[in-house]
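Removed: one protein chain of the complex. Kept in place: all other protein chains.
Then we have chain A:
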Amino acid sequence: MKLTVNGTTHDVDVEPEMPLLWVLRDELGITGPKYGCGIAQCGACTVHVDGEAVRSCQLEVGDVEGQITTIEGLGTPAALHAVQDAWIEHQVAQCGYCQSGQIMAAASFLISTPAPTDEEIDDAMSANLCRCGTYPRIRAAVKTAAAKLNGA
């Protein structure tokens, strides 16, 4: 089957029920999306399908319809996305393992909610687990990212 990831189309020969996460990681070598729980509890595996955040551990590859973007396709060290830029400005990551998912969740949230209130940020970002406790900086970075995206 064909899969478009970060603008490149790949041919993959896997069973349709394999979760997208493992197709990306083990078949295509795209390791930005992480395995944390496999049961939709942590959000470390978050990617975008046509701009919308999805948990790739829950999405069977046979059901994928649309363009997939992973953290690697959102921005690069040389050309950062505004959310990544804000994350670096606030020095959010500790171990960093949850942060691909946090950043992908925030990027999609800020498309649908460009000027979020504190409460909206809390609601939107609470589905992503961070065992290191980086939550205060995530809050601050989402606000900064919103301002950056709004050209402020």
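In the analysis below, contacts are C-beta pairs under 8 Å (C-beta built on N, C-alpha and C of every residue); 3 or more make two chains touch, one makes a residue touch a chain; residues count from 1.
Assume contacts and distances are computed from a predicted model.
Student: For the chain that's not shown, choose its UniProt protein name out of "Multiple sugar transport system ATP-binding protein", "succinate dehydrogenase", "Isoquinoline 1-oxidoreductase, beta subunit" or "Carbohydrate ABC transporter membrane protein 1 (CUT1 family)".
Tutor: This omitted chain is identified in its UniProt record as "Isoquinoline 1-oxidoreductase, beta subunit".
Student: Among A:Val5, A:Leu59, A:Val92 or A:Ala146, exactly one should touch the missing chain; which is it?
Tutor: Counting the whole complex, the residue in contact with the absent chain is A:Val92.
Student: In the complete assembly, which of A:Val5, A:Ile68, A:Ile103 or A:Ala146 touches the absent chain?
Tutor: Touching the chain that is not displayed is residue A:Ile103.
Student: From the list A:Leu3, A:Ile71 or A:Leu110, pick the residue that touches the absent chain.
Tutor: Per the contact definition at the top, the residue touching the missing chain is A:Ile71.
Student: Considering the entire assembly, which residues of chain A contact the chain that has been omitted?
Tutor: Counting only chain A, the missing chain is touched by 14-15, 18-19, 21-22, 25-27, 29, 31-39, 41-42, 44, 70-72, 75-77, 80, 84, 87-88, 91-100, 103, 122-123, 125-139.
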